[in-house]
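The chains shown are only part of the set, and none of them has been moved.
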Amino acid sequence: MEDIKTLEAESAEQTTRNVIDELLRGAGQVMFQNNVWTGLLFLIAIFWGSLREGEMMVAWGALLGLATSSVTGHILRLPAADGRQGLWGFNGILVGCAFPTFLGETTGMWIALIICAAMTTWVRSGLNNVMAPWKVNSFTFPFVLCTWIFLLAARAMQGIPIDDMSTPSLPSHFTSLSTIPPLHLLEYWLKGVAQVFLINSWEAGLLMLIAIAVNDRWAALWAAIGSAVALLCAVAFRAAGSDVAGGLYGFSPVLTAIALATVFYKPNWRSALWSLTGIIVTVFVQAAMNIVMQPLGIPTLTGPFCVATWLFLLPMIRLDYQTEIDHSNWSVENKPHLARHGSKRSK
Amino acid sequence: MEDIKTLEAESAEQTTRNVIDELLRGAGQVMFQNNVWTGLLFLIAIFWGSLREGEMMVAWGALLGLATSSVTGHILRLPAADGRQGLWGFNGILVGCAFPTFLGETTGMWIALIICAAMTTWVRSGLNNVMAPWKVNSFTFPFVLCTWIFLLAARAMQGIPIDDMSTPSLPSHFTSLSTIPPLHLLEYWLKGVAQVFLINSWEAGLLMLIAIAVNDRWAALWAAIGSAVALLCAVAFRAAGSDVAGGLYGFSPVLTAIALATVFYKPNWRSALWSLTGIIVTVFVQAAMNIVMQPLGIPTLTGPFCVATWLFLLPMIRLDYQTEIDHSNWSVENKPHLARHGSKRSK
């Protein structure tokens, strides 16, 4: 009797460990880091940032979204390998950050959050099925598409009240930053990293860079480069001051940088140039998508990262001559090395 | 001499029967019902609803669109099996309902209706070619895409005058329904069914449910469930009152319900849950698309049904363990059972 109880207790303990492991990896995978410590530090950064802004619901929403999308993968019996790597969690945690940020905290909003976070799991499978022949995957676009649906719906349903989204308007006059004290540049730079999780806090951004470095220092370096180069580009081209100051031109390029420089290509000077170009292009795509969404009053979310990275991966440009690539961070579904190194089968 | 005349007369009679058979099946296929009696009852419902609203041109337009898209399939020599099942007609009949509903009755409008209805036939082939590897097909999206083109063009061409479309505006304040007498709920529920054919009449909606039941009572039940659940969801989330009252939140979910619950999945409690989720998601997609189209002043048509159903079919989630599915209602082009039951070849 005692032995059976012990076995059951051990089994329950193992299951709990597995669940926590999967959830933390899910958090880490938002920035392509399949690592429980990275994920844990990301969650701490989210809580810290939410606390500082007095928006604790964002942190709780993040946990709820993360858990919802992860459990949905199990319910739908999707490939277990994806779950173990946290690939069901990263879209959901972003949904959970977004809903309390932009919408009022009503029952309708929380119900919609759960539906939306769950949706991202099967929408991710569907989009990946479509994109598989093109050797790319859906990145955070399940989060972007599903959240757009609900943010737009919120403008047509009083049961999901708008809390903090721009009023729909036609593009017109705006002001850019005239003079920027260098210390502010540091703040905008780090906020760019934090805004990946929709957090408006430079301390959270710094903690996130550390979190990435725990798994992959090269990725942390490129995340930093991404936000910095993007900030300089946005300032040089005189984008809207409030967007630049909030780090809103930095977060998509952070993801593009990590994806191009550390996930999909082996590090060499050619892929570094390619990644820098990708970072800069992402800034223009961000600006363009800001304009497109303006008459609807909806944020772009990480849409620019998805669009720009697809534009840089679909051509399957070969930037090196070795046959190995470290893709242990990415799902077995996506085999980028076949595109980057193998025969060009789909051309 | 007499025998030859008799043979010719019989042949002409047979051809006429085939034509009528194909046209009626085309009407039925709007809601996935490959049945001449369902199609006939749909047409009667369209005429009844048009008569009641004093818009007889909608009914004549429906016939014109149905005939145009069907004959286009023969002209282009598309696979005859599609024609016999009425798969060339259902997009055209919807075009024919839409044009007189939204546009003024001028010569330019009728010419555009013919071009648009004909277009849907080859646009359907083209989109199906693209979507075939994803184990889905274009549903009513040929109708949606082609009609959008002409409704938008109408805003730029005085030769196609606008008759009944919302003025382009940015999303802003709206009112939802405060109290709804139960009898009105019945009316909105049945209008939701009728609005698949853009008909604003609860009697027509009731007749359409009967029409579906003539072919497949399970599909009629799910059509009823689709409109009902969608109505409750739209009311619960307090969508715009005029849209809810006109049944405009019901028609896309009717099609999603029939597709998921009776066409693409075998009936069991899992697919029932999946279909209910699909119905609810369609309501949010409808709300979102209402907002997206608002600055252009264009109706969503059955776009939300297409988007939502694609999102629920692309993942190719398996919900049962049997190998047979009744797909006699669907084209030979689309073999959903291979996706739902066979090996996951395209993953």
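In this document, chain identifiers A and B correspond to the written order of the chains, with residue numbering beginning at 1 in each.
Throughout what follows, a residue touches a chain if its C-beta (ideal position, glycine included) is under 8 Å from a C-beta of that chain, and two chains touch if they have at least 3 such contacts.
Everything quoted here is computed from the prediction, not taken from an experiment.
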Subunit number of the complete homomer, 2 shown here:
3
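In this text, only the chains that are shown with their structure count from here on.
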Interchain centroid distance [CA atoms averaged], chain A/chain B, Å
36
In the complex formed with chain B, which residues of chain A make contact?
76-77, 108, 112, 115, 119, 122-123, 125-127, 129-130, 132-133, 148-153, 155-160, 168-170, 295-297, 333
Where on chain B is chain A touching in the complex?
133-134, 170-172, 174, 176, 234, 236-240, 243, 277, 280-281, 284-285, 287-292, 295, 310-318, 346-347
